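Of the protein chains in this complex, all but one are displayed in their positions.
Moving on to subunit A:
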Amino acid sequence: MRILDEIYFIPGTPFTSMRDAYLVGAGQSAYGAFPSESYRSLFRTAFEDAVASVPNGLETGDVDEAFIGTLGVGGRQLGLSGPAVTEHVGLDGVPCTRVENACAASGFATRQAVQAVKSGMADVALAGGFEIMTDMSSDATKYWLGVSGETEWERLSGTTFSGVYAQMASAHMDKYGTTREQLSRVAVKNHANGAKNPHAQLGFECSLEEAQSAPVVADPLNLYHCCPTSDGAACALIVSEDVVDEYTDDPIRVAGVGAGSDSVGLFQRDSYTGVPASQRAAETAYEVAGISPEELDFAEVHDCFAIAELLAYEDLGFCEKGEAGQFIESGATELGGELPVNTSGGLKSKGHPIGATGAGQVVEAFKQLSGKAGERQIENPTRGLTHNVGGSGGASVIHVFEKETEVSV
C-alpha cells in the first residue's frame, strides 16, 4: 500500500503527473423562460453551439464520455436524466453520468470530464448541464429553491437560500461594515455586463437607485440582490493533450482544478462570513495552476445572491478578508477594471438554470479566451477562472483556464 501511494499519489500536487486537459469548445442555449422548449431541446441547442465553437470541427462520434449536471427536483424527479439528453443529441451508447451537486452540478460535471481525460479513460469528454425551472407556479417553484439546503433544521427555521445568504450578509455587515449599497453595486455591475450578452435572461441595465429600491426578499437582500429562476442548458468539450491539435490551433489548457465540500447547513459551519469550501477549492486550483489570484485576467463567480459575489472576492483572494465591499466600490471588478468579474452578467443577469450554471460559466471563459465575447470582450486575456457553488457552500468547484497561444482580438 505504501509503495502504491508513493508511485501514484504525490501529496499536494494532484493531477500534475497526469496528461493535460484542454477546453476546445463550449456553447449554451439562451437563458430565460421558454414555455416552448423542453430540457432536451435546450440541451440540443447548447450541444450544437458547443460543437460549432470547436475551431477545427468535432464529430459527435468523437465524444468518449459525458457528464451531465442537473438538479431536476422541482418539477420532475427524473432518473437517467443524463442519458435522456445525450441520446437526444445522438451520443448513443456513450457512457453518461448524471452529476448532482445542487447549483454546482455542471461545475462538478466539468471536473469529472477533466478527470476522465487526465486519467486516460477518455480523449474527448462532454461536460454539460440543463434545468427547466419556469414551467410551474411560482409557489411550486419555491419548493425546490431550498432543497439543496439543510432541510430538517435550516429550512424549517423558515429559510430558503435567500434567507440563508441574507444571514451571511447580516454577519458580514455586522463584522466588516459592508453596506446595502455595496451589495447593490453587484447588481448594477452584472446587469451592465449582461446587457452586452445576447444569451442573458435579464439583459438590461439597472441604476444604483433601482437596485437599491427593489422590494425586500430577505432583509438585507432585495429582489435585485437575487438571481432569477431560469431555463437553460450549457455544454463544454474537454479533450486530452494527445488529440487537442486535431481540434484547435489555439489551445486553452485546464490549468487548475480545485473543489471542496462542507456542512450543508450554514449553522453547522465555523464561519458565516466566508465559504470554506470555496477557500479550499481556490487554494487547490491556484496551487495546481501554479498561479496567484493576481495573475487572473477575469473571473466568473457564483453570484446567486449579491453577497455571494462579495464573499467570493474574499474566498478566492481577489481582495483581503472583509474588504469586498470596498473592492467592488473601487470598480476593480467592472469590465475594464483590473479584474473583471462576471463579464457574462453572472447568475444575476445572465440567469441561473441550476444544473447548467457551472458549464455556462465555462462557456464565458471559452468565449473570452477565444476572443468571441463580443461587446463584453476583455482585451487579450490569458487566464480566467470559473467558480461554481452548490447550495450555500456545501460544495464548491473552481477551474482555471489558460490560453497557450496569443489570439488576436
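Following the convention adopted for this analysis, a contact is a pair of C-beta atoms (placed from the backbone, for glycine too) under 8 Å apart; a residue touches a chain by one contact, two chains touch by 3 or more; residues count from 1.
By definition in this document, contacts and distances are computed from a predicted model.
Choosing from "Na+/H+ antiporter subunit D", "Glutamate mutase epsilon subunit", "Probable chemoreceptor glutamine deamidase CheD" or "ChsH2 rubredoxin-like zinc ribbon domain-containing protein", the protein name stored in UniProt for the chain missing from the display reads "ChsH2 rubredoxin-like zinc ribbon domain-containing protein".
Within the complete assembly, A:Glu154 is the residue of A:Asp20, A:Glu100, A:Glu154 or A:Asp231 that touches the hidden chain. Screening A:Ile68, A:Ala166, A:Ala359 or A:Val389 against the full complex identifies A:Ala166 as the residue touching the chain left out. Among the residues A:Ala218, A:Val341 or A:Ile398, only A:Ala218 touches the chain that is left out of the figure. Interface residues of subunit A facing the missing partner chain: 73-74, 137, 139-140, 142-147, 149-160, 162-163, 166-171, 174, 215-221, 223, 263, 265-268, 272.
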